[in-house]
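The structure follows.
Here the complex is missing a single protein chain, while all its other protein chains stay put.
On to chain A.
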Amino acid sequence: MASSASQLSLAAVQSGYGRVKVVQNVSLEVATGEIVAVIGRNGVGKSTLMKTIIGEIAPMSGAVSFRGLDVTRLDAARRARLGVGYVPQGRDVFARMTVGENLALGRRVGGAPAANLERVFGFFPILEKRLAQPAGSMSGGEQQQLAIGRILAGRPDIILLDEPSEGVQPNIVQEIGRIIRRLRDEERLTVLIVEQNLSLIRAVADRCVIMDKGAVVGEIAPEALDDPETAARYLSI
């Protein structure tokens, strides 16, 4: 069993697009097996933070490490191979490829055995039925399940989910919440999740990090969001 040492660590990270700085001086520690939600209103830089962590955009300054290993200079592909799974906002399934090919690609990263797909089908039975179908022809909820199944197929140590509830029907959102919980409880998967959906946050998160104008401005317990005023302040609903 892994220690509760830091799985992900950000030190004074600044990043953005071109010369426009979006993420301002963010420091953050996520322990192994922890589920941390990042909340904040639209456009505060949550997705930009996620892209910086997975290596899609390089930080202007600061450092990113996984399990104590400094990955700031590594590109996204190498970070993925170190066990970082990413489900972007909008899911980004490969629409022209089949469900099976999307999953095969996800499995390839971690060099996981083919049997691992069975585990994914256990979580998302719909994927097994749609293996030969082009991913682009599935519904939003199905694509979200594929995007999550795709990274689970590679057995990552940490997953980053960017608004997985967006455009997904409530019963599937609930199911996704249960699966995230189970993965953490049974396999000590570490999760960083950007969310606006109160019930999903309440179902999974151990703590919530609040972002505003690109900076982390505080932290609250998920229960605090049960207060409608607090929820209205931090979530765009």
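The working rule: contacts are C-beta pairs under 8 Å (C-beta built on N, C-alpha and C of every residue); 3 or more make two chains touch, one makes a residue touch a chain; residues count from 1.
One rule holds for everything that comes next: contacts and distances are computed from a predicted model.
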From "Branched-chain amino acid transport system permease protein", "Methyl-viologen-reducing hydrogenase subunit delta", "Ring-1,2-phenylacetyl-CoA epoxidase subunit PaaB" or "Acyl-CoA desaturase", the UniProt protein name for the chain not displayed is "Branched-chain amino acid transport system permease protein"
Touch with the missing chain holds, among A:Ala11, A:Ala58, A:Ala104 or A:Ile126, for A:Ala104
Considering the complete complex, of A:Lys46, A:Arg67 or A:Arg150, the missing chain is touched by A:Arg150
Across the whole complex, the chain not displayed is touched by chain A residues 54-56, 75-78, 80-81, 86, 88, 92, 94-97, 101, 104-106, 108-109, 137, 150-151, 154
